[in-house]
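With one protein chain withheld, the remaining protein chains of the complex are depicted in position.
In this document, chain identifiers A, B and C correspond to the written order of the chains, with residue numbering beginning at 1 in each.
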Amino acid sequence: MNDNALNLSVEIAGLRLKNPVMTASGTFGYGEEYAEFFDLSRLGALVVKGLSLRPKRGNPTPRIAETASGMLNAIGLQNIGVEEFIGKKLPLLRSFDTVIIANFFGDTFEEFIDTAEALDRAEGVHALELNISCPNKQQGWVSFGSDPGLMRELLGAIRAVVKKPLIVKLSPNTADIKQAAVLAQECGADALSLINTLTGMAIDIRRRVPLLANNTGGLSGPAIKPVAVRMVWEASNVVSIPVIGMGGIMNSSDALEFLIAGARAIAVGTANFVNPLSTVQIIEGLERFMSEEGIGDIQDIIGSLRTYNNARSC
Amino acid sequence: MNDNALNLSVEIAGLRLKNPVMTASGTFGYGEEYAEFFDLSRLGALVVKGLSLRPKRGNPTPRIAETASGMLNAIGLQNIGVEEFIGKKLPLLRSFDTVIIANFFGDTFEEFIDTAEALDRAEGVHALELNISCPNKQQGWVSFGSDPGLMRELLGAIRAVVKKPLIVKLSPNTADIKQAAVLAQECGADALSLINTLTGMAIDIRRRVPLLANNTGGLSGPAIKPVAVRMVWEASNVVSIPVIGMGGIMNSSDALEFLIAGARAIAVGTANFVNPLSTVQIIEGLERFMSEEGIGDIQDIIGSLRTYNNARSC
Amino acid sequence: MHRLFKARIVQTTVLSGSYRLLTLSSEEYIRHCEAGQFFMLQTGSEFLLKRPFSIFSHRGGLLYFLYCIRGKGTKRLSELREGDFIEVLGPLGKAYPKPAGDFIALAGGSGIASIYCLLEDNKGKGHLFYGAKEKGDIVLADSLEKVSKVLTIATEDGSLGVKGNALEALCSKYQGDPPMPIYACGPKQMLMAVSRWALDKGLPCYISLEEHMACGVGACLSCVVETREGLKGICKDGPIFSAGEIIGA
Partner (left out) sequence: MHRLFKARIVQTTVLSGSYRLLTLSSEEYIRHCEAGQFFMLQTGSEFLLKRPFSIFSHRGGLLYFLYCIRGKGTKRLSELREGDFIEVLGPLGKAYPKPAGDFIALAGGSGIASIYCLLEDNKGKGHLFYGAKEKGDIVLADSLEKVSKVLTIATEDGSLGVKGNALEALCSKYQGDPPMPIYACGPKQMLMAVSRWALDKGLPCYISLEEHMACGVGACLSCVVETREGLKGICKDGPIFSAGEIIGA
């Protein structure tokens, strides 16, 4: 098969991505950190570090710890705030021929709305990704994402002010990802991102303190991939909006698992730290796989999993 | 410190364990498979493969797949049934000087009760461990453990027929382990075991089929340890009954993380497959640690975590 | 009683494109082994589970394994170097029943590993039918020549020996009943076919089965096979089974 004939482009919420490979929020800075490693225009989409209305200092250090095939992070959503992002980071990002997606969150209901509005107005931001995995200060640190009522209220209000495509990023710390996915779709999400990190903890046994100054943190990396693939499969079977899959993708073979399970696009997170060229190599790997398998269009891979019928579940 | 002076014994639900090291259900067969590797009397407790009223055939193969620092299994709770267990396996187990715990489950409400009754009567079974992570056939494969109403009903009924110590094993596939832990305590559990496996999936990208004939399976091993430690820490902070910690324990240092986090005992699962002597080496490692740190009684380790106060959570 | 030990890689030999021969030694411990038994071998420190491999040879206090690079684990194993140490568990499982006299050996692909061991332990008694895709996949023909009584090689493309698969070669040779027991190791399909053939003729037939394994000792219940007496564990009750036991054979 002629490589030029390969079609890797996918559509997410009305946006055309040249390939299904995105960066995962918080693992690619504001893009500039990796711009010297490769041409960012090669990316399907670039998702920036989670933004809030005002700058945030984040948590004390140590903020990360390595675990078996994974890492825990408790960055605490440190970010420069929407205003500085628009003024200082967005101009460079606009110069790349790729889709720019702004991940955002708020500590309060109002902050969510105000941040969404600001990003919706910002030229060069093509879509918004709402992070509802973070705790809700007003209601005693309950995660917005784990309370259906709260989620419905929040999503409704954000949807009302956002004209750009709205992606909702779901937390895996839930008993039923299908329910969360359906709810987000009902509330007007144009696409879903999953998964965010699983909450975890690691302990220094000599000093008997947590390895993270925040006690707990979010687990990412290859360790969580099986959970992520399962959730992407479950979610994409119950919604009609596209699902963006992520969680432990290190190479094109991992990416293919997600695409086959039903993800329309995938995002690369922790792998960027291990190998700054991960995204590019994954794109190349997808092309190689398609050539080898004689697949001309990536659509023929997406959701192509043939499951067994005899499945029980324990 | 003189090693003879070390006290490793712990009490779980009125049972005295000579040390806090147990085997995790389903990873140690019925004991006999590992009896030629070491003297099973060295174990704090031995938990056998999950039992049901009648023998079960389990799932088609392949039943396992390796993932990054973990494995997926979908054995399908194959077991020989309570009767054959009592007749053919228990006699050998009685010959060891260790606490024998029977893990059990049912496909239906009635099966749970009947199995519990049979095991409660069986001489040589010191305690029962209820596995509520499995799906409830009657109500459309909803896990008993993920529905509080169902769990309350089931636990109440089982508690009513079980005189022996009753351990309830919780699933990590939940948004709030604290809630499940408190509920189990309220319903009369004498101790909690956590965590069972996280549901996951892995895919053969060439053939585009799941790696397991059951499509999904349970993720165990080092990959899940951070999630397990976090849940043990959360649960042990909200209940007064003892918590038995498990999930990815490979060595004594892992075991210590759980004990420090608040587990009164720990169980070794997947590690048995990697190294049949894991449990013994963990016991020896705990002794070594106590000697090195000048700790005479394991009680001084349990729950000794000093957490940071400034913790947020995202 | 221990059977888990560290072994040193004494030699690694490339036999062909994807076939390798691995030689291990251990000062600690190498127990008495028999053809048909297997070891679980650690293939790299990044993998949790060990991989099962049949004993290829066990001469002079050394352990030999013949393996084919299939996936991540075997790839990684092939990258290890002489002097490296790996953890091994074994010998595990049941051996081939000792043949009393001459016997027929049938091997497909990497199935040659356990069959070689059987031939070597029963030198000059085995009538070997050994098949593979093509010439390049036939390994150690010279050594096989030495340990077997008669050697018939079959390749699917006819690039070496007779054209076709090993079982066809066997069947066409023995249209009547060969008065010998059959020992077979290779792809599942071949094993099922030879089992039916032997059962038809009333010949004893022993096959070596494969399944994904975690523990190797019968504890995890991952490697089951349906037998006439119910589910059995391939690692513990096998990997060698009598053809008559297996449902579907």
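Here is the rule we use: contacts are C-beta pairs under 8 Å (C-beta built on N, C-alpha and C of every residue); 3 or more make two chains touch, one makes a residue touch a chain.
Bear in mind the structure is a predicted one, so any value in this text is a computation, not a measurement.
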item	value
Chains shown that the absent chain touches, full complex	A, C
Residue touching the undisplayed chain, where the options are A:G26, A:G106 or A:G262	A:G26
Residue among A:E66, A:D97, A:E110 or A:E186 touching the omitted chain	A:E66
Interface with the undisplayed chain - residues on subunit A	26-29, 33-34, 36-38, 49, 57-58, 61-66, 69-71, 73, 75, 78, 221-222, 270, 272-277
Those residues of subunit C which, in the complete complex, touch the missing chain	44-46, 81, 83
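Here is the rule we use: only the chains that are shown with their structure count from here on.
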item	value
Centre-most chain, if every chain is reduced to its averaged C-alpha atoms	B
Far-end chain from subunit C, centres as C-alpha averages	A
Centre-of-Cα separation between subunit C and subunit A, whole angstrom	46
Whole-Å separation of chain centres (CA-atom averages), subunit B against subunit C	36
Whole-Å separation of chain centres (CA-atom averages), subunit A against subunit B	33
Contacts with 2+ other chains: residues of subunit B	69-70, 221-222
Shared interface positions of subunit C, touching two or more other chains	none
